[in-house]
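I'd like to ask you about the structure that follows.
Left out: one protein chain. Kept in place: all the others.
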Amino acid sequence: MKQLTVGIIGAGRIGKVHAQSIANFVPGARIAAIADPFISDETAAWAKGLGVERITKNYLDIINDKNIDAVLICSPTDTHAQVSIEAIEAGKHVFCEKPIDMSVARIKQVLAALEKSPVKYMVGFNRRFDHNFRAVRAAVETGSIGKVEVVKVTSRDPNPPSGEYAARSGGIFLDMTIHDFDMVRYLSGDEIEEVYVSPGVLVDPAIGEAGDFDTAVINMKLGSGALAVIDNCRRCAYGYDQRAEVFGSLGAALCDNDTQSSAQVWSDGGRTGEKPLFFFLERYMQAYATEVTEFIDAVVNDTPVPTGAQDGLAAVRIGLAATISAKEGRPVKISEIEA
Amino acid sequence: MKQLTVGIIGAGRIGKVHAQSIANFVPGARIAAIADPFISDETAAWAKGLGVERITKNYLDIINDKNIDAVLICSPTDTHAQVSIEAIEAGKHVFCEKPIDMSVARIKQVLAALEKSPVKYMVGFNRRFDHNFRAVRAAVETGSIGKVEVVKVTSRDPNPPSGEYAARSGGIFLDMTIHDFDMVRYLSGDEIEEVYVSPGVLVDPAIGEAGDFDTAVINMKLGSGALAVIDNCRRCAYGYDQRAEVFGSLGAALCDNDTQSSAQVWSDGGRTGEKPLFFFLERYMQAYATEVTEFIDAVVNDTPVPTGAQDGLAAVRIGLAATISAKEGRPVKISEIEA
Amino acid sequence: MKQLTVGIIGAGRIGKVHAQSIANFVPGARIAAIADPFISDETAAWAKGLGVERITKNYLDIINDKNIDAVLICSPTDTHAQVSIEAIEAGKHVFCEKPIDMSVARIKQVLAALEKSPVKYMVGFNRRFDHNFRAVRAAVETGSIGKVEVVKVTSRDPNPPSGEYAARSGGIFLDMTIHDFDMVRYLSGDEIEEVYVSPGVLVDPAIGEAGDFDTAVINMKLGSGALAVIDNCRRCAYGYDQRAEVFGSLGAALCDNDTQSSAQVWSDGGRTGEKPLFFFLERYMQAYATEVTEFIDAVVNDTPVPTGAQDGLAAVRIGLAATISAKEGRPVKISEIEA
Partner (left out) sequence: MKQLTVGIIGAGRIGKVHAQSIANFVPGARIAAIADPFISDETAAWAKGLGVERITKNYLDIINDKNIDAVLICSPTDTHAQVSIEAIEAGKHVFCEKPIDMSVARIKQVLAALEKSPVKYMVGFNRRFDHNFRAVRAAVETGSIGKVEVVKVTSRDPNPPSGEYAARSGGIFLDMTIHDFDMVRYLSGDEIEEVYVSPGVLVDPAIGEAGDFDTAVINMKLGSGALAVIDNCRRCAYGYDQRAEVFGSLGAALCDNDTQSSAQVWSDGGRTGEKPLFFFLERYMQAYATEVTEFIDAVVNDTPVPTGAQDGLAAVRIGLAATISAKEGRPVKISEIEA
């Protein structure tokens, strides 16, 4: 089997997750280089320990390396589109962290580059690779619950970001809900056509002062006529709450949170089990390994990627529609947003 | 202890439930009479067996009976307001099945009658007396989950009504969701100020032809700024689905469906437990007994009823606002509805 | 339908439970009399309120009343056998609380009386009428789990009795485990042939000083070769623990405790649900109503009682074998005990 040679651009939290996944779980790939302008000596040593051959501060060393087949873009969001285009034009297969960009116009530049190139382009919607959501999707796909009628997603983060972060995040709908929009599309196998948002600032006034929201209930209408609802909160006292339910004509498929163990203590105070796993690195660690494995497999076997650039575009358009809905207090059709 | 003498107007399904509850569980009351223009010989015999002293086809026999202290109104919805007023004016305490009426104007006539009378008036929002929802409310009330931020109610009926029923029901929001609106008010201890409905006809086109909906996701904004969402469906393959969740600054309180038993079978096909109890008579039988007991107690002890006429009015106004929202595709403030 | 006329002998806790069940739930029976030498004015008034026609201190008033068809024996255990025989000889159908007696010889006197009489005789193994255990038994009976291989019963009481009570109780195996022995027979549909007990005094030394035990693990071999195990404790910090599991060639059927509600609170401290219902009156209230209903039905319809005198004998013989096993530290065959 041909071994794929990959480069990782960005050595922050998610870049490291992918480096470790590839080193430990993906025998079909080796990491030729990792690039980060601010890479610390500690991270460099850690990467060397994983077997990464080259550490560089300049991502162009990766783009220009003829021996590198594929690139994982884990740099800040506002660089995703440009680096994507450079990598595509250099003939690299690309795995890009979500979102591709906050701007539809820039995403369309990426799409245009892809039209002229045979490379694979995958967007990192990691939750589609989670064991729980996959099992729910499988129940929907095999027809166990009949025709989809209502999709429900609960998604709550353990701790709110600062008002400062909120101000430059693109807003909760593009920063946080974007994952949940993709989850509704994934679980239903359908397209979101209209969105209505009930937003709130219930956790931290600083988030409101930054022009953003920290709590929201979001209604959607899907192409088939099915309905969907997401509820989000930026703070959750019991940790990372990630649940979904799909209700259909023959029943429902649903999943609960994961916990560190199944242990319970029964005492005079009741029957107590564990809180959900703390946050996304705990909950989705296996999903990150699966997604990057599937990316490598798609490249090696020349099969379609599970989450392509169009999925990245769709989620951003819905996020933009939600942002308008929250601002204007009305339902917004996705078709109002530039396609 | 003084024993209360009650009369029951209406010997349909719910009238019988209350008769049986009083006969078996409410030593503080005796049923002097039951009235129903269409009462069958069988029902009359059953009532006699319970110890009901008088069976009549004319409800005025009850209204005019000086020895009767309190009346339970279990007749068709469109008679509730008129019978309520007659009973109030005859000096009877009244327990009225929900809704008082579909029209705000007529409910206000009941309120006007109550202003001139010292009698107790209770509306039968039976779900407030359910053990599961009470336990959730208790957790909210004692502060276990902090400040309320999001209320979620799932409410699905096992089988859809006919299109014919839908046409004369007042619509799903006044017929079915009205219970869930009251549940949001009960669980949050707050008022609903705005409602937005995503409606669907996904179960039976005949319901759509009747101008009604069979599926809906309903967003609400509460006085405190908290958000709420109800999801309804008129058909549920696994039975009566009645769940709620209240999410707050310190955690969440939530409840599941009841089942006939806790038994599970573990086999090659997985681990299978029972479906929810089939429908409202199974799920809420104990709640019906509790609500009528609390009505009798409120009368006997001259304490406030748990669910008064204002609660009945509030739920109808929200239902009317939801009906407009579904028709016009926009959020509707409850203040738009006549108060 | 002929209405059965019953008398209740004993107006303690369990006598009252049966009186209330019959008055509220069993239209096919009316209570002609209740007898108790120590009946209080309060209990007498309560009984009158239920519609009991005669209150007496002398149980012979019931035995000798020609109009009484059936008798419920709820008096102290050491009177069960004698009253049973008197009632049988007077031609009454008998429902007798468990155990019939602690002595096989006296139980055999009851059996001898029954051989000369056509009356029904039922022993009050209330747990067979519990919704959870019935659902497990149903799964076994319908073949869902294949051939039975291992039966497991967990049975723990919330609070230990006094050493004084233990001394005159007949010992834990005849006082407490006797229910669990019957449950093993019920769930397996098989006979216990050998028993081995690991006993302990872990809760209260006074119980040990009384010659009894407060904790035990009890192994059994069944006629089919299947195995069974009971674990008992006289104290349980989280309340009344009543669970069972039947494991077979095709799977397992198992049940959990009941709780007052399904509510959970999720917080920083974990996810907490309610404790089991406190004790037998809470857990088995519905089962008591069901068992007495089935007794009345068996008499009225002349069908077999679900739990007969032979079931009562079997449980006592196993309890006696367990007592020997605990004392002698060896497995004891039931055939060692007089049959």
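We just call them A, B and C in the order they show up, numbering each chain from 1.
By definition in this document, a contact is a pair of C-beta atoms (placed from the backbone, for glycine too) under 8 Å apart; a residue touches a chain by one contact, two chains touch by 3 or more.
All values derive from a computational prediction rather than experimental measurement.
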Touching the absent chain when the full complex is considered, from A:A252, A:V292 or A:A326: A:A252
Among C:A167, C:L202, C:M285 or C:I337, which residue is in touch with the absent chain? C:L202
Out of A:N24, A:S40, A:Q310 or A:S335, the sole contact with the unshown chain comes from A:N24
One chain is left out of this view; which of C:R54, C:H131 or C:R235 touches it in the full complex? C:R235
For the chain not shown, which residue from C:T215, C:T307 or C:T323 touches it across the whole complex? C:T215
Chain C residues touching the chain left out here are 145-147, 149-150, 152, 156, 196, 198, 200-203, 215-217, 219-221, 225-229, 231, 233, 235-238, 241, 247-252, 329-331
If the missing chain were put back, which residues of chain A would it touch? 23-25, 27, 49, 131-132, 134-136, 139, 144-145, 250-258, 260-268, 274
For the chain that got dropped from the picture, name the residues of chain B it touches. 237-238, 266-275
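Throughout what follows, only the chains that are shown with their structure count from here on.
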I need the common contact partners of chain A and chain C, sorted by label. B
Can you check whether chain B and chain C touch via the same residue numbers (shared by over half) or via different ones? same
Of all chains shown, the one whose Cα mean is least distant from the combined Cα mean is B
State, to the nearest whole Å, the distance from the C-alpha centre of chain A to the C-alpha centre of chain C. 58
Hey, how far is the Cα centre of chain B from the one of chain C, in Å? 39
Multi-chain contacts in chain A, i.e. residues touching at least two other chains, fall at 237-238
